[in-house]
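A single protein chain has been omitted from the complex, and every remaining protein chain is retained in its original position.
Going in written order, the chains are labelled A, B and C, and every chain counts its residues from 1.
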Amino acid sequence: MSQPDAKNDPVQRRLELSSNPVSRLERMMEIRLVEDRIQDLFAQGLVSGTTHTSQGQEAVAIALASATRPTDVVCCTYRGHGVALALGIKPESVLGEVLGRQIGCMGGLGGSMHLSDPDIGLLPTFAIVGAGTPVAVGAALQFATNQTDGVAVSVFGDGATNIGGFHEGLNLAAVWNLPAIFLCENNLYGEYSPIATTTAVTDITKRALAYDMAAETVDGQDVDAVLATIERAVDRARSGAGPTLIEAKTYRYVGHSRSDKATYRPEGELEQWLARDPIELFAAKLVANGELTEEGVQTIRQHQHDLIDVAAQTALASPPGSIPQMFAHVLAP
Amino acid sequence: MSQPDAKNDPVQRRLELSSNPVSRLERMMEIRLVEDRIQDLFAQGLVSGTTHTSQGQEAVAIALASATRPTDVVCCTYRGHGVALALGIKPESVLGEVLGRQIGCMGGLGGSMHLSDPDIGLLPTFAIVGAGTPVAVGAALQFATNQTDGVAVSVFGDGATNIGGFHEGLNLAAVWNLPAIFLCENNLYGEYSPIATTTAVTDITKRALAYDMAAETVDGQDVDAVLATIERAVDRARSGAGPTLIEAKTYRYVGHSRSDKATYRPEGELEQWLARDPIELFAAKLVANGELTEEGVQTIRQHQHDLIDVAAQTALASPPGSIPQMFAHVLAP
Amino acid sequence: MNQAITRAIADEMEQDPRVIVFGEDVAVAEGPFKTSEGLLATFGPLRVRDTPISETGFLGAAVGAAMTGLRPVTEIMFIEFMGVAFDQVVTEAALMHYLSGGRFEVPMVIRASVGSGLGFGCQHSQTLERWMLGTPGLKLAVASGARSAYGLTRAAIRDNNPVVILEPRSLYGEREDVDPGEQSIIELGTAEILREGADVTVLTLGQTVRVGLEAAESASWSGEVMDLRSLMPWDKKAVIDSVRRTGHLVIVEENQYTGGWGTEIASHVMAKAFSDLQAPVLRITAPDVPVPYGLALEQRFLPSPEYVTEQVAALLATKTAPEPWWEEFA
Partner (left out) sequence: MNQAITRAIADEMEQDPRVIVFGEDVAVAEGPFKTSEGLLATFGPLRVRDTPISETGFLGAAVGAAMTGLRPVTEIMFIEFMGVAFDQVVTEAALMHYLSGGRFEVPMVIRASVGSGLGFGCQHSQTLERWMLGTPGLKLAVASGARSAYGLTRAAIRDNNPVVILEPRSLYGEREDVDPGEQSIIELGTAEILREGADVTVLTLGQTVRVGLEAAESASWSGEVMDLRSLMPWDKKAVIDSVRRTGHLVIVEENQYTGGWGTEIASHVMAKAFSDLQAPVLRITAPDVPVPYGLALEQRFLPSPEYVTEQVAALLATKTAPEPWWEEFA
């Protein structure tokens, strides 16, 4: 297991993922536990407003973080705790932001929908559906202009593929042949609406045909499969072969946001997906490979629990955002 | 040739097109002559501002008007004189609008970019690229809601397929299975930019794949071919089989707008297209079919010349828009 | 308030088959804020539809449907989302009547939830009247509770112009008795005096109506509290008449100081009633910062009744505009 010190540095947290499969398991658990904890904090009345958690989608976040570098750029959505944690932001920093505390990654002024850290290339997560896609294209444009080998990733949902900004972003990236990856977390719903009622195609990858763009569909519950797919896209991007649209088929176990009980789901659907939980699948694989024992998995799980307990306490101990902070960063100097 | 009376009624002008091929030739000539005249009026300093003419694209406008009914709805662009004339608006009314005169189809308050007439289903032509596409979808929604067999058509250029509204409109029409037709006049340029520099596909019909939508490409210089294609789409729409994307490959002989000398065109390109002029092609076909003699074609041409002379005089004799008009239609009663 | 809105829409749908409803999750899920409960069941899927996440697509569709004979009522879940479809509102919907020489009408309604106070962060908490204010061809109204929401919504649906109605999100859950029916329809462009008073006119809108009322109730000064209700058009006569009586105007706004709707009122009233004013018009607003996250800070953002009470007292005492609380930070 990794050192506490390393764990305290977002960049180190990120780098460890690429080299160590066990760390990928740990960190999927971390995401799950932090999001469960966020829901608790809301349930306890310690936070108002809303939050969008991603239980069930952890493999995509971890694969993304493992396949890219801290110097790459990611534009993610309001359902961003998982990606933020995977890219390296510490649990207390995510929890603190959700709680509006100064320890939060933006000092508690942004909240659950807006997580960021320039050190690991995470732009403030986007609360307006589709808005992050052209912004990621802009980051890719920067890499192309500076002729470095950076890659920019836009992470978004299935529902976001119906908004104009998505389309404009993909066309622009294709026309300019930019090092961009469009990573769709197709979790079958946009808010309460099943994809079929809002989206004229079932396979999001079909949308790449409109831009002569490379595209791949992948099982979003299999972290290794997602990792390999993203790595292919990253290679394409870094080598100047242009953008890729990736569709990861996945599922969120919980409702769209805090207040959603998800009663619109057909019976049995949730259970089917739970049976292919990405954390359990990966743990089983590591055990089967001999990289971990069943007991080892339990130890990791307990350790993560303990870490998140501490992180939550740390976050709760941090003071709330202050009045001077409200005024501090409206305009850059 | 049709009666002067009929010629004076936009609906009659429209209906005649569907039944009479010779009238289609006449009216293609009418469009060409009116637009040439508009350019003259600008050159003479009688109009300021800008205008976008469509010389070379007349077959698409005439085919559209021939394949649809006055009770259908059309949303067209700033390059709309041709479609407006084809759908039935009288030359003096188009010329008058460009001149800012009260005889203009919106009383001289709109100008070249905004032509309309509810009697023939033409909404005010859209000056914002892409804006008319979702609006046409709304008209199609109205037909679907009222369960009538009307059809709504969105006319737009190749460049417009890069803007978000286009994408959102197509997806919505597909998801709701609406009686809509998306008619792209692919004239190879958006302003001064050749399509390859702005658009990730060469064939606009590929964009229908993103919506599982029916699509057809057609030679835009062959009025009969365009007519047949639109008729198939109209049948599809009226019978409840959903929307269609049509791409008519065509060309504008002149620059994008008044001030554009179109120096960006490769040598010989214009000449190639002039050799397939839609009016000449169709005249030759009618002569070959025995529906007209060469002399008959000349007579029609001369007659159209005379009519446009009169129309221009009529428009110029009409008073300019008045101050009370400025205030008359800001809000509906 | 959400029930009153639902009822207003249902009452109009009942009477007029041209009225249709669409937006994100308004049909099957009955609205993210439960403002369309029962509409799908009552009026069926032809008249009540869920849309994709395509604000340009569905607002544009509303324009087209309205111009060809329907009367769409659409929902923008959070007013900020209008930003991705702004063109359809201010450049298409608003101008089509004018652009057709008066021959087309665009009878559509855009309902949008607005405002701070619920912890949604700076991209989901603004009121943004300023985006639309001044657009020729558009009407704009703001609900302040169940009663005004009912009356304004019905008026908006009957109007032959595009009307935007803003609904303070924090009031959806509040209950107030509403007497449904024609008599409760509120003419767009009319303000309402909610409390009479002699010393100062307190002009409020949306969520600040309750702030103004609370402030006036416990204050040493006698405030005439008005709910402006409509911003386009706005009730110039009622406001100026009241100011003529009281000699003072205080405007309580939820938005930032710069560019807020109160600048429109203040500059007009000062131009037209300059000699009637015993003191400058005072705008009580939020500071020029994004809406902060974190409940304590967010509550600080919105002017509180206590703060209004104090500021008005200072105005009346000194006949000059007191500095805002945030002056020291700005």
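We take it that a residue touches a chain if its C-beta (ideal position, glycine included) is under 8 Å from a C-beta of that chain, and two chains touch if they have at least 3 such contacts.
Quick caveat: nothing in here was measured; it's all calculated off a predicted structure.
Novice: Give me the visible chains that the unshown chain touches, in label order.
Specialist: A, B, C
Novice: Give the residue, chosen from B:60, B:140 or B:163, that touches the chain omitted from the document.
Specialist: B:163
Novice: Considering the whole complex, which of B:197, B:239 or B:272 touches the chain not shown?
Specialist: B:197
Novice: Using the definition of touch stated at the top, determine which of A:82, A:107 or A:159 touches the missing chain.
Specialist: Checking each option in A:82, A:107 or A:159, the one touching the absent chain turns out to be A:107.
Novice: Among C:131, C:150 or C:221, which residue is in contact with the omitted chain in the full complex?
Specialist: Considering the complete complex, C:131 is the one touching the chain left out.
Novice: Please give every residue of chain B in contact with the chain that is not shown.
Specialist: 47-50, 100, 108-114, 127-131, 159-160, 162-165, 190-193, 197-199, 264, 320-321, 323-327, 330
Novice: Which positions on chain C touch the chain that was left off?
Specialist: Chain C touches the missing chain through residues 56, 80-81, 83-84, 86-87, 90-91, 95, 98-99, 122-123, 130-131, 133-137, 232, 255-256, 258-260, 262-264, 266-268, 270-272, 274-275, 279-283, 288-290, 320-321.
Novice: Could I get the residues of chain A that touch the absent chain, sorted low to high?
Specialist: 73, 75, 105-107, 109-110, 114, 116-118, 123-124, 126, 128, 131, 133-147, 152, 164-165, 168-169, 171-172, 175-176, 328-333
One rule holds for everything that comes next: only the chains that are shown with their structure count from here on.
Novice: Of the other chains, whose C-alpha centre is the longest way from the centre of chain C?
Specialist: B
Novice: Using the average of all C-alpha atoms in each chain as its centre, how far is it in Å between chain A and chain C?
Specialist: 36
Novice: Quick one: chain B and chain C, Cα centre-to-centre, how many Å?
Specialist: The mean C-alpha positions of chain B and chain C differ by 40 Å.
Novice: Can you tell me which residues of chain A touch two or more of the remaining chains?
Specialist: 162-165, 197-199
Novice: Which residues of chain C are in contact with two or more other chains?
Specialist: Correct list: 51-52, 54, 56-57, 84.
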